[in-house]
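Encoded as structure tokens, here's the structure I'll be asking about.
Rest of the complex left out; these chains stay put.
Letters are used for the chains, namely A and B, taken in the order the chains are written, and counting of residues starts over at 1 for each.
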Amino acid sequence: VSIAAESTGLPLAEARRRRMRELMELLYPWCRSLTGPGVRDTLDAIATEVPLEVVATPSGTDVFDWVVPNEWTPRGARLTDASGNVLADLADHTLHLVSYSVPFEGRLTRDELAPHVHTLPEHPTWIPYRTSYYNADWGFCLPHERWEAAGDGPFDVVVDTRLEPGHLVHGELVIPGRSEEEVLVSAHVCHPSLVNDNLTGIVVAVELARALAAAPRRYTYRFVFAPGTIGSLVWLSHHRDGWHRVRHGLVLTGLGGGGPLVYKRTRRGDRPVDAAAWHVVRRRGGTVRDYSPWGYDERQYNALGFDLSVGRLTRTPHGEYPEYHTSADNLGFVTDDELAEAFDALVEVLDVLEGDAVYANMSPFGEPQLGKRGLYPSVGGKAAGDAVMAMLWSMALSDGDTGLLAIAERADLPFAAVRHAADQLAAAGLLRELDTTLGAGSDG
Amino acid sequence: VSIAAESTGLPLAEARRRRMRELMELLYPWCRSLTGPGVRDTLDAIATEVPLEVVATPSGTDVFDWVVPNEWTPRGARLTDASGNVLADLADHTLHLVSYSVPFEGRLTRDELAPHVHTLPEHPTWIPYRTSYYNADWGFCLPHERWEAAGDGPFDVVVDTRLEPGHLVHGELVIPGRSEEEVLVSAHVCHPSLVNDNLTGIVVAVELARALAAAPRRYTYRFVFAPGTIGSLVWLSHHRDGWHRVRHGLVLTGLGGGGPLVYKRTRRGDRPVDAAAWHVVRRRGGTVRDYSPWGYDERQYNALGFDLSVGRLTRTPHGEYPEYHTSADNLGFVTDDELAEAFDALVEVLDVLEGDAVYANMSPFGEPQLGKRGLYPSVGGKAAGDAVMAMLWSMALSDGDTGLLAIAERADLPFAAVRHAADQLAAAGLLRELDTTLGAGSDG
């Protein structure tokens, strides 16, 4: 029985849509960053949905080529013009303050202030999202039209933040399967009030964890909720003896915001997860792209030293829609239908990874007489339907080397149809499953 | 000297067109099926053209996963309405009776009769073709408009058939060549009054056998005329020690009926016959398709246990033209030009299989001076013609590994031109044929 069959019924699906929306609404206003209260609160909220383990790593810890930074606590930030009008206030929108801004207080001329102000001239009413993680600086992001109208100053600046030794936190959730081999699902949790990037990834991952926990599978599933780059590296550094168990993986983000599904291949590009996602995403009208070392945490998982088979699922990728990293990436930018389809596609991908297998044809001398086994229509002379074709293809190609996904691709049939045909033929003694585990065998 | 050169002269071609038409006209009215008098008479008719051996296999014989069925003898069948009007009579058209109908006699209401009546609402004047080989049932096929006008009944049904132990017959013809390696040409003989599917395959195969018998070649040619599926499996079961000698093969059917030539690849898709047919069919404006386990006896030959390199040549394939398996597939549906071109294309494919060879360049240090051997135009400065280009390509690529067909493909020249160039260069001592037998070597 497939994950899809168990998780996509209508009442289940309705409840899932509602929960995803509510969790996005809860998380939206919080000021997440690499560290600090926003990301702590976010992990706590996830932990009320699924049994998340939260791991804290001290500032200053060496993490491969990186060092865990000081913890950043934004307590308030305000920019006021000469007349006392508030141009930007952290309390109004988390994007107003450049992430990881250092504390500052003072009165500046317009020229002095300008290098600390970020706007989007081409979208004069939107607030951009900017960070200064590894360069000690402060800044404000505000609508371009507001900055244009702000007069000559002087301006009063208050940036009330703390940057002190503390911890970087990430969350982890393991759902054991029959095998120790793992499927990694990773979502970043470091973006403040931005919905498509990254709340969509978080809420779909939470629902996927919930569905899998209800019925454990062949693979062990490991969910990682971590701040981008440094967070995934922290997770990897905690699992130096474990990362080789990850057979397949997916980074989730940007699952709303318009456009068809887009799968980004692993660096190697020929991994089982690439084949599975190609099969599923293309049949849903989506597209597949080659790997690039720009993007989200797939950059770290695919780095040469780790070499994990981790792809990425989004809709229109980062940087290709104008709302990206602006205040226009809000709760109205993502629809429930988009998240529901993304969930369904993910489940189909996992069903391929779980269900792909190699069979041997036990009746290889010509086609078997399906009719005497009740597997063939009784009146001849008409075209065969998908069910018969799936059986014929499975018999024709099950040479002990070709898996069901490869058969489905060559037959241009959905994986589920071929999977079902193999079950019928195996029950009739015409196919026999071999030990070869396709998902695991690709590194042999 | 090629098969093409010997068999495509005008008087020969005219006689061939006439014979093919006459044989189709003779065979058209007969009630062929998997077994019975129709297929016996058909094989006898072929045997008057070429020295066919007819093989009879008793009902009940185990044939791999199948069993030879009882022999079916249709003696008469008639469906009459309440007024005594004849709605369908086997004597009028062989398609009226569902093939392998069991005996039945009785008076039925319209509701009782309906499950036994097959029509084509979308083509109300055509009779469909239906079979019930492996399900004991009876039925009539008739024009939809006639069934619609037939009133409420009652209807009188007479199905006077016998289904008794007997034999399944198939025909075989072997034309020995210099080598024991074989080329298989297979046509099914089980369809009643349908011309494109399958009389075209029969008559083209007969003419090919005639042409090859006149001048035996390198390969041994084996022609099989057998009922579909069970018939080809019977032939294979009689040759358990011999099928491995089949190096190349072609199933022939549907060679008229409109559309360009269509070659269907072997299951493996990279066999010499695939390359030869790709070369020939594409140059004639035809197309090539990948293997699928739906179709004719290529399904059996390509099954994993036999793994024979058997492709298929048709025009528009089965199921893709409305006349398929209906009374509209009649003598007017196929033209003599179509059959003549199919014959020519087949002969070209066989010439490639016969003539492909690997040569070594005996003068590899630069181009040889063709001019001093009378092989080059004497006035320079103009473009080279095909004959010179075929020689230059043959010298450039004859590295002891690359065959003439591969050279022709890379040079985008007809195989015959490269074959001729190799003969000239070998005569001049510039090329030497190697022992490597391309047609046979692909399984090494």
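Annotations for the structure displayed:
The definition used in the following text is that a contact is a pair of C-beta atoms (placed from the backbone, for glycine too) under 8 Å apart; a residue touches a chain by one contact, two chains touch by 3 or more.
As the structure is a prediction and not an experimental result, all values here were calculated from the model.
Summary of assembly composition: all chains derive from one sequence, 2 are present in place, and the complete complex in the structure file consists of 3 copies.
Quick note on the criterion: only the chains that are shown with their structure count from here on.
The mean-CA centres of chain A and chain B are about 53 angstrom from one another, to the nearest whole unit.
Within the complex, the chain A residues that touch chain B are 361, 363-369, 371-372, 378-384, 389, 392-393, 395-399, 410-411.
Chain B meets chain A in the complex at residues 64-66, 98, 118, 128-135, 137, 139, 229, 232-233, 236, 267, 290-294, 299-300, 302-306, 319, 325.
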